[in-house]
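All protein chains but one are shown at their positions in the complex.
The first chain written gets the first letter, and so on, giving A and B; residue counts start at 1 in each chain.
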Amino acid sequence: MSKNKKQPAPERAETEPTIAAGGGSAWPFVLLGVVLFGCFLHVENTGGAFRADVFQAGMKNSPPQADEPPEVKSYKRGARLYDACAGCHQPNGLGQPAQNIPPLAGSEWVFREKPDRLIRIILNAVEGPITVNKVTYDNPAMTPFRDALSDDVIADIATFIRGNAGWGNSAGFVTPDQVKAIRDATEKMGTQKWRVETLQAID
Amino acid sequence: MRYGPIIGAGALFSLACSWAALVMAPQLQLGDLSPAPIPNTPDFHPAARPGLAAQGAEVYRSLGCYQCHTRAVRQDQLLFGARLNGIGPKAINLEAAGSGKTNLVNLKLLIALAKARPDLGLAKVELPPTLAADTNAVAAFAQFTTHLTLLKHADHKAGIVRTNSATVNELAGKLPAEILAKVGPEEAERVVKLLSDSGAKAELVIYNLGPDIARGWGARRSVARDYLNDAPVLLGSVRVGPDLASIGTRAPEKFAAPWKFATSNTATELEHHLLVHLYNPRLLAPASTCPSASYLFDKVKPEVRYAGEPLVVAKESPPVFPKHNAHALVAYLLTQRNDVSLPEAPVPSVAKSATAKPAAPADTNAPSKP
Partner (left out) sequence: MTAAQPSSQNACATAPSVAEVEASCRLPVLFLAFSGAAWLLTGVVLALLASVQLYNPTFMEGCAWVTYGRLRPAAINALTYGFALQSAFALALWLIARLGRVELSAPLGLTIAAKFWNIAVTVGVFGILAGDATGFDLLEFPLYAALPLFASYACIAAWALVTLHRRTERELYVSLWFVLAALLWFPWILSTAQGLLLVWQVPGVVQAIVAGWFGNNLLQIVLIGFALAVLFYFVPKTVNRPLANPGLARAGFWLLLLIGGWCGLAQLAPVPAWIPAVSGAANALVIVPVLALLVSLWQTAEGKIGETCKENATFRFMLGASILLLGVTLRTAIFGGHFTQFTFFDTARTDIVVLGVFGLAALGALHHIVPRLTTGEDELPSEGLADLSFWAALLGVIAVGIGFTFAGVKQAAVGASTNDKFLEFAVTGTANHLKLVTVGYGALAVSALAFLANFALAARRCCLNCCGGAR
């Protein structure tokens, strides 16, 4: 490689680069248009419709949720249907001790292993002094719901009452079949209410 | 151009465009995210980190672990399926009377199944004589046969093997049954609705597919909500080492250097494993290139009140004493989980409907009179 660099080329080092006249091509803009079209296609296909909840490229909507198990659905329905009971037993499940209305929260009558007593109480109500959490309540005013509520509704309400973690309950859920079985077995009671002593004999 | 301000204005405009699109728009979309409730529990995800784990996040950042580890699970596909769990009420017994067999079939369900899987073959079925007299059953069955499709093998495509039976009753006998597997969300939802409307119990099934998930590095992809409590976010950009998004809940067999639990005290064992890994990764994974963090451990029992438990790293070596930062870092790693189902990234639920038991059955032998 021959170099004659020891002689500085003053005219080259002192001048600045110059600009040729004219110039200007359209091809970058044509190419831009073509590539931009491709970009739009790409974003259309993988961009998730610019939604904040779409993370999977290729999907356009947020994913549908897997179905909840039927017991969870029953619980959620029961939470709404509980309004039928909330008038007396209060939305917080603590009852009204002043009116002799026992609480449902933490009640040993509610969270027994089998829901039999609870279903019977909802169907036909209970009268007589009843001891809940060491406090006795004596209120004859609970109405039987045998005719007012169907098996499904009673099952939902019972699931909610039994499983309400906010109340400290976490017993198993109740199915409409169980309610139907007890309803049929106690057909002959009509609207007669249970006595506390009789119920205590039931598991 | 003669005018500098034109360039300045143009530069500001260009910067503002990319800033608006890539800084402001994501903040507007994601800035309001809050932790989501975990189904069936009072907890939320992501959970706020306890103090030791929060300090551990600082140690993770300070040592630069994010230069080699990512904390984000990827997912290639999110697909869906439809699973039939129960045939529903009003099932008709299709076996001939006196045969000694009972096969309850819901005809409305069969019609719905036929509509759901028109791609499968047909098998002719005769109505048993007891049903042939039932005008309702005959009409439903006529509709069924004219729809002309029948679930023959239910899911050859999804690789679910069934015994080769041509009777329509096969499906009712083997529940839960996968009607559709690995299809798009709209199709799966349509089939679930179709089956539910016929009175049967059907549920939507989720498939999270991708190498990361198949490798056991997570149950679903990581989404923005997983990082709400992280500052700095420390996502990582290179996987020189394995991903850590679910290290707190990962099964030992799924580690890059698999191991097994020796006792039933799995939480303590996992913590011990991670501490030994910090002390010298080569003890657990000889091929690992993770640098050893032995400066997080004391060789001599420190003269402080709460020196903590000594750590036995190897049989022949004397025990070492993890310093506070080592415990903090391990506590942080143990809070990494990725298995909670979120609205934007669902996780497949175990087929609970078939296995969940209601409360103990009602005892109808109880007294029926007050």
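Everything below uses one rule, namely that contacts are C-beta pairs under 8 Å (C-beta built on N, C-alpha and C of every residue); 3 or more make two chains touch, one makes a residue touch a chain.
Please read these numbers as outputs of a predicted model, since none were measured by experiment.
Trainee: Which shown chains does the chain we cannot see touch?
Mentor: A, B
Trainee: From the list B:Arg190, B:Arg215 or B:His273, which touches the chain that is not on show?
Mentor: Hidden-chain contact among the options goes to B:Arg215.
Trainee: Just name the one of B:Arg2, B:Lys260 or B:Lys315 that touches the chain not displayed here.
Mentor: B:Arg2
Trainee: Residues on chain B that touch the omitted chain in the whole complex?
Mentor: 1-4, 7-8, 10-12, 14-15, 17-19, 21-23, 26-27, 29-31, 33, 61-68, 70, 72-74, 211-212, 214-215, 221-243, 256-257, 281-282, 285, 287-295
Trainee: Hey, which chain A residues sit against the chain that's not shown?
Mentor: Spelled out for chain A, the touching residues are 1-3, 5-6, 8-9, 12-25, 28-29, 31-32, 35-36, 38-40, 42-43, 46-59.
Here, only the chains that are shown with their structure count from here on.
Trainee: Taking the mean of the C-alpha atoms as each chain's centre, how many Å separate chain A from chain B?
Mentor: The computed centroid separation for chain A versus chain B comes out at 17 Å.
Trainee: Using the touch rule from the top, collect the residues of chain A that touch chain B in their complex.
Mentor: On the chain A side, the touching residues are 52-56, 58-59, 61-72, 113-116, 119-120, 162, 165-166, 171-175, 178-179, 181-182, 184-189, 192-195, 198, 201-203.
Trainee: Spell out the part of chain B that touches chain A in their complex, as residue ranges.
Mentor: 29-30, 39-42, 75, 77-78, 80, 185, 188-189, 192, 201-206, 221, 223-224, 341, 343-346, 348-349, 352-353, 356-364, 366-370
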